[in-house]
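All protein chains of the complex are present and in place, except for one that has been dropped.
== chain A ==
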Amino acid sequence: MGVSKHSFILEWSEPTMGAPLQNSHPPAIVLQDVSRSFNHRTIINNVSLTVQQGELFGLLGPSGSGKTTLIKLMTGIDRTDSGTAHMFGVTLPKLEMLHRFGYMAQSDALYMELSGRQNMAFFGKLYGLKRAALQQRMEEAAGLVDLTDHLNKPVGAYSGGMKRRLSLAIALMHRPSLLVLDEPTVGIDPVLRRSIWQELKQLTEQGTTIIVTTHVMDEAEKCDRLGLIREGRFIAVDSPANLLAQTGCSSIEEAFIALGTRMEGGAVS
């Protein structure tokens, strides 16, 4: 499909405008019976999932449960062993679709010797941003995460929270229609964490789809829907309220544990 390099950059506020396929609102992500294993160990086991546009979807699960692998399959960075993955109606993996999402990795993938500005400029250019547009987006994204005053410092001198914020700013810079954030708020203080979540909410209101992994339970409650993942499969996918109602628990944490025990007992298909 003709997803050109430039059209999607303009469709920030109207992400569906240039979307491919006959359906004017294809889901942001569709996974069908997806499996992936490494060295004969199954990491993702026959997972299906649909994330609608504009949704704030949370992936919740213990470390080693397959969250990061699932994210890589959703975005076409990695290839599925079996099953299919679609992003905005386009079959993955596809190089052009790497333009459509912003990615914040779990580790702060930054160049420590370079300044914040140099890091941003480097990644911005990889997304085809140039000169004036690049400058403008850099200022904009840096302002969003409150880093404007620190852009000229080398990243090696940043605190842990500042590095996370810079990573987030880089993911936002090219105004992607899908944001994929792997543990975005680790090491960020509560005040800033709240303002980041407000910002994420606002982005979804403008039509951006956000997929976020977390194991902070109070963050999980802020998501529209949650996928609880364990040992490479979903033990439940529903809104936080429904999950609480279904399990009769008072917190997501308890619900997660309750659902986990049920799975072990074989009650959940």
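Simple rule for what comes next: contacts are C-beta pairs under 8 Å (C-beta built on N, C-alpha and C of every residue); 3 or more make two chains touch, one makes a residue touch a chain; residues count from 1.
The rule is simple: contacts and distances are computed from a predicted model.
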| item | value |
| --- | --- |
| Identity of the absent chain, which is to be given by its UniProt protein name, from "Probable septum site-determining protein MinC", "Phenylacetate-CoA oxygenase subunit PaaC", "ABC-2 type transport system permease protein" or "Dihydroorotate dehydrogenase" | "ABC-2 type transport system permease protein" |
| From A:94, A:153 or A:262, residue that would touch the chain that is not displayed | A:94 |
| Listed residues A:103, A:158, A:197 or A:234, member touching the removed chain | A:103 |
| Residue numbers in chain A that touch the chain omitted from display | 75-79, 93-96, 98-99, 103, 105-112, 123, 126-128 |
